[in-house]
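The other protein chains are all here in position, but one chain of the complex has been omitted.
Letters A, B and C mark the chains in the order given here, with residues in each chain numbered from 1 onward.
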Amino acid sequence: MDFDFSDEQLQLRDAVQRWAERGYPFERRRAIATAGGFDAGVWRELTDLGLPGLTVPEAHGGMGLGPVEAMVVHEALGAALLLEPLAHAHLASTVLQRHASAAAQAAWLPRLAAGELVVLAHVEAQARHRWDRCHTEARHDGQGGVRLYGVKHVVPAGDHAAAWLVPAVHEGTLALWWVERGAPGVRAQGYPLQDGSRGADLMLDGAPATLVTRAGEAALAWLVDAGIALLSAEAVGVMDRTLALTVDYLQTRKQFGVPIGSFQALRHRVADMKMQLELARSMAYYATLKLGEPEPQRRQALARAKVQLGQSMRYVGQQAVQLHGGIGVTDEYVVSHCFKRLTQLELTFGDTLHHLAEVSARMTDDAGVTA
Amino acid sequence: MDFDFSDEQLQLRDAVQRWAERGYPFERRRAIATAGGFDAGVWRELTDLGLPGLTVPEAHGGMGLGPVEAMVVHEALGAALLLEPLAHAHLASTVLQRHASAAAQAAWLPRLAAGELVVLAHVEAQARHRWDRCHTEARHDGQGGVRLYGVKHVVPAGDHAAAWLVPAVHEGTLALWWVERGAPGVRAQGYPLQDGSRGADLMLDGAPATLVTRAGEAALAWLVDAGIALLSAEAVGVMDRTLALTVDYLQTRKQFGVPIGSFQALRHRVADMKMQLELARSMAYYATLKLGEPEPQRRQALARAKVQLGQSMRYVGQQAVQLHGGIGVTDEYVVSHCFKRLTQLELTFGDTLHHLAEVSARMTDDAGVTA
Amino acid sequence: MDLAFTPEELAFREEVRGWIREHLDPALAAKVLGGLRLSKDDIQGWARTLGRQGWLAYRWPRAFGGPGWSVVQQHLFDEALAEAGAPPILPFGPVMVAPVIMAFGTPEQQRRFLPGIASGEVWWCQGYSEPGSGSDLASLRTRAERDGDHYIVNGQKTWTTLAQHADWIFCLVRTSTEGKPQTGISFLLIDMTSPGITVRPIRLLDGEYEVNEVWFDNVRVPVDNLIGEENKGWTYAKYLLSHERANIADVNRAKRELKRLKRLAQQCGVWDDLRLRDAIALLEVDIVALEMLVLRVLAAERSGKPALDIAALLKIRGSEIQQRLSELMMLVGGPLTLPYLEPALEGRWEGPYPGGDSALAPLAPRYFNLRKTTIYGGSNEVQRNIVAQTLLG
Partner (left out) sequence: MDLAFTPEELAFREEVRGWIREHLDPALAAKVLGGLRLSKDDIQGWARTLGRQGWLAYRWPRAFGGPGWSVVQQHLFDEALAEAGAPPILPFGPVMVAPVIMAFGTPEQQRRFLPGIASGEVWWCQGYSEPGSGSDLASLRTRAERDGDHYIVNGQKTWTTLAQHADWIFCLVRTSTEGKPQTGISFLLIDMTSPGITVRPIRLLDGEYEVNEVWFDNVRVPVDNLIGEENKGWTYAKYLLSHERANIADVNRAKRELKRLKRLAQQCGVWDDLRLRDAIALLEVDIVALEMLVLRVLAAERSGKPALDIAALLKIRGSEIQQRLSELMMLVGGPLTLPYLEPALEGRWEGPYPGGDSALAPLAPRYFNLRKTTIYGGSNEVQRNIVAQTLLG
């Protein structure tokens, strides 16, 4: 049992933090959001840091690092409110390593490491948080290939991606497919999302697709769980910054001749924010460290994590805005962007009630982290 | 729309409050609780005030008053933390008027008005808050009569009652029966309840019973709803006193050289208690005024009321103890008795989750008190 | 004790409902019921329609040109407006400045200002908050110095709602620095077209421009525009604050939004999801309890007895319920509430919407926007201070 970071992990964190502080100030983020929510220049800088290839094996040109390193990176980038969907690079990398053939890995993983953007496109209409309710179909094209028909929504930076990982039902089974940008029958329609980042509808009308794995359910289950772990780390970064902003504001802002941080009711609210942050951080560790468990234990653990994170994000975000007062609801000040980011993360990879239902359904006689 | 009390109602309230202040101080209540939880002397005094016959028609020797007067009385007695189950006198009176034959009413109502204690015995094992899960059976005795077999629990002052209203299944249908004290096959085993009042197991082993009504489901539904209305009024009285005690304590108790009522975090807690009290009071009015509606609307309204009351009682009770600190968890000081009373009322006639399920199941497109 | 309205009250309600059906453009009502952004014309057009009927100033006594309705009638009218999807009546003119002019203005001021408010022709905004004074309003620093028949006003107001559309602003200004901060404040009406006024809209977190910064740079205001006495403005402001009671809870809008939440739950296929359904049921109970609280206040006012002193409770509960309604709507909508498409927020979306249902578009922005309700009009922390003060001293 050990929750210390290694020196290498700390160095990685410092490098990412340094980049974020210098390279991703709030003003640049605002400009990117205004311009649409995704910046190719930022993505190149992240690539220069090696981050899209963080979890790609060294043999394929990546850094060959694992989930703890990914957590460290995403926490630091969460604090910077990064708009670009770096998490999806790791999701793609790990799902390919778990599920794709050696040949496919050799073809695709180097592209990830080189900074080609690959994102998961799994959100559909009428499904809410149920990724298994998939209406996209994969049909034989009669020439030995397979083509996809369907629409995916809220695909992160989906109109900037070089390729997409797409769940689609093939012969009655959910499978995972690789779709290339520029292929016929593929169209991505981009739009901004609530937090300023970029989303897209991915419209597949006979899009040629390469099979990643027929075990689509298992692959998607992995993607959601790994996504929750990364999201949890990111959320901790956002909340850390949100709390720091709030503490700073309460120490600075005066009313009735004293800093408002002297009012006990507000002080206790800050204490409760700290509580939610530390519970969330604890569960972000838990999420990351449980990713390697067999599926049922992993799913139980990641559902638990998302329930805690969801509650923490809502509380910290709402209270930060409330304690800031008027300035908290403006677009001009950073705290409302933290709040919106936290809200969007709450709705990503299943919301709190969705995962509470999972925890509830999977509940056993047992209890606790250690049996 | 009118929420004022009439002069007569105010006089009634004053009379009950006067009795409570002079006749039912905390010391007497404590002595009664220690002695078992029911005092025949108190019951006689309540009878002298005409209270058991409050809702019995004047033709049968009662005061002929209605649910608003019952509310007024029960709020006042709630503040006194009355141990004796006066609510059951009103439940018996109204259910007989709604469901019993004229002859039965002529036989039984005067006895209620004269102060004979009649209580509802409807709680069974393995049923929790589902009064319709009734395992007590009513069987023909072969001599034209009917005898009951079963056990009822937590019957208020059940071992002091002159008669019991007992739901039992007869020929596949839930019916309501009248069982007399002293009849063969009837045994009541008394015990104290958590709040100091008296409960009993009522054991029926071939107890002769007189039919009140074959429409047992409707009668029980009425009893539960009318019980919730009375309980709500009583709870408002308890909470009113609980808040007053808490305010008084915060103004008096000093720490760090100042009254603890000067600490903002505690002040806001008191504000939230006041909120819960006023919401509860509003819903107690609503409960009482909706009793006359047809069954579906009545059930919906009373379920809503109990959900609000349940939440208010829990919050006010818990916070009162917390704000009192150590003295709040002693048996010696009155506030813990308020808390226990509120807890017991929360578990009576269906708890909050039970009635939330009812509200949820009966939810329509509509909203609000007035359409 | 009685929960029912009188037959006369019910007849009144039917009458106003009928009138609203006749006069409210269904397309406009659909925007309101769908939570879309409203334009200046949407709001002012409807205000003028009401004004022509003499109902914009529906809380005013007859003596000042109001309909002279009882508090219950006012409530029923408000309910009818809300359920029909009428655009909101902005309170700054008819509800806020008008009662002050009625109570403390000269007959000349009353003749000059009240008709434009009642007709909906003149758009008012409120100049109270300043960058340094939020909850601590009395610390305001915008100053008005006497110069002959004029005040010269200098300073800055902020959070000024919809000032970008306003013709007039009523301001608290400092006319003296002696004594307690409260004693040197005056209540001044200022023409927004006066030279020296600059308005900067502030973009809010949902992308709307709803509040503004307003700068005063040597703005000349005739002394005729002073309400009441110099340095007594704090008294008038407190009168104004105490004037609004039951409506502060906004329960009629909460009822309408609850219906919308239920419709959304059906549309999104989660009406039978026990967890979301229970959350809605709990909120239904909250709203019924709030409405009962409001009705108690109304009944007390109508019966002429001392009104229940629970305005602060109404503000706290009403705002929390509004927030929870918007939160649940967003949760019901799920991940498809994430696209932020401004045309869809204004009802101008064409073509297929992500996920197929553009009704989801306003849900997240509304959730974001309504965080303001526990902040403005005296934050809920200040309201809890008030409640506690009443109880504990």
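Heads up, the rule we're going with is that a contact is a pair of C-beta atoms (placed from the backbone, for glycine too) under 8 Å apart; a residue touches a chain by one contact, two chains touch by 3 or more.
Remember, predicted model here, so these are calculated numbers, not experimental data.
Asker: Quick one: jot down which shown chains the absent chain touches.
Answerer: Among the chains that are shown, those touched by the missing chain are A, B, C.
Asker: Which candidate, B:A114, B:A162, B:A221 or B:L347, sits in contact with the chain we can't see?
Answerer: B:L347
Asker: Which is it among A:S93, A:Q194 or A:T288 that touches the chain not included here?
Answerer: From the options A:S93, A:Q194 or A:T288, the contact with the absent chain belongs to A:T288.
Asker: Over the whole complex, note the residues of chain B touching the chain we left out.
Answerer: Residues of chain B in contact with the hidden chain: 123, 125-126, 128-129, 153-154, 191-194, 199, 201, 254-257, 263, 265-266, 318, 321-322, 325-326, 328-332, 336-337, 339-340, 343-344, 347-348, 351, 353, 356-357.
Asker: Tell me which stretches of chain A touch the chain missing from the display.
Answerer: Spelled out for chain A, the touching residues are 1-5, 9, 68, 243, 247, 250-251, 261, 264, 267-268, 270-272, 274-275, 278-279, 282-283, 285-286, 288-290, 304, 307-308, 356-357, 359-360, 363, 365-370.
Asker: List every residue of chain C that touches the chain not included in the displayed model.
Answerer: Looking at chain C, the ones touching the missing chain are residues 274-275, 278.
In this section, only the chains that are shown with their structure count from here on.
Asker: Select the chain at the greatest separation from chain A, using centres from the mean of Cα atoms.
Answerer: Between chain A and every other chain, the largest centroid distance is to B.
Asker: Measure off the straight-line distance from the CA centroid of chain A to the CA centroid of chain C, and report it in whole Å.
Answerer: That gives a centre separation of 39 Å.
Asker: Would you kindly tell me how far, in whole Å, the mean C-alpha position of chain C lies from that of chain B?
Answerer: 42
Asker: Report the inter-chain centroid distance for chain A and chain B in whole angstrom, where each centroid is the mean of the CA atoms.
Answerer: Measuring from centre to centre gives 53 Å for this pair.
Asker: Residues touching two or more other chains, restricted to chain C: which are they?
Answerer: Each of 381, 384 in chain C touches at least two other chains.
Asker: Which chain B residues touch at least two other chains?
Answerer: Touching at least two other chains: 264, 267-268.
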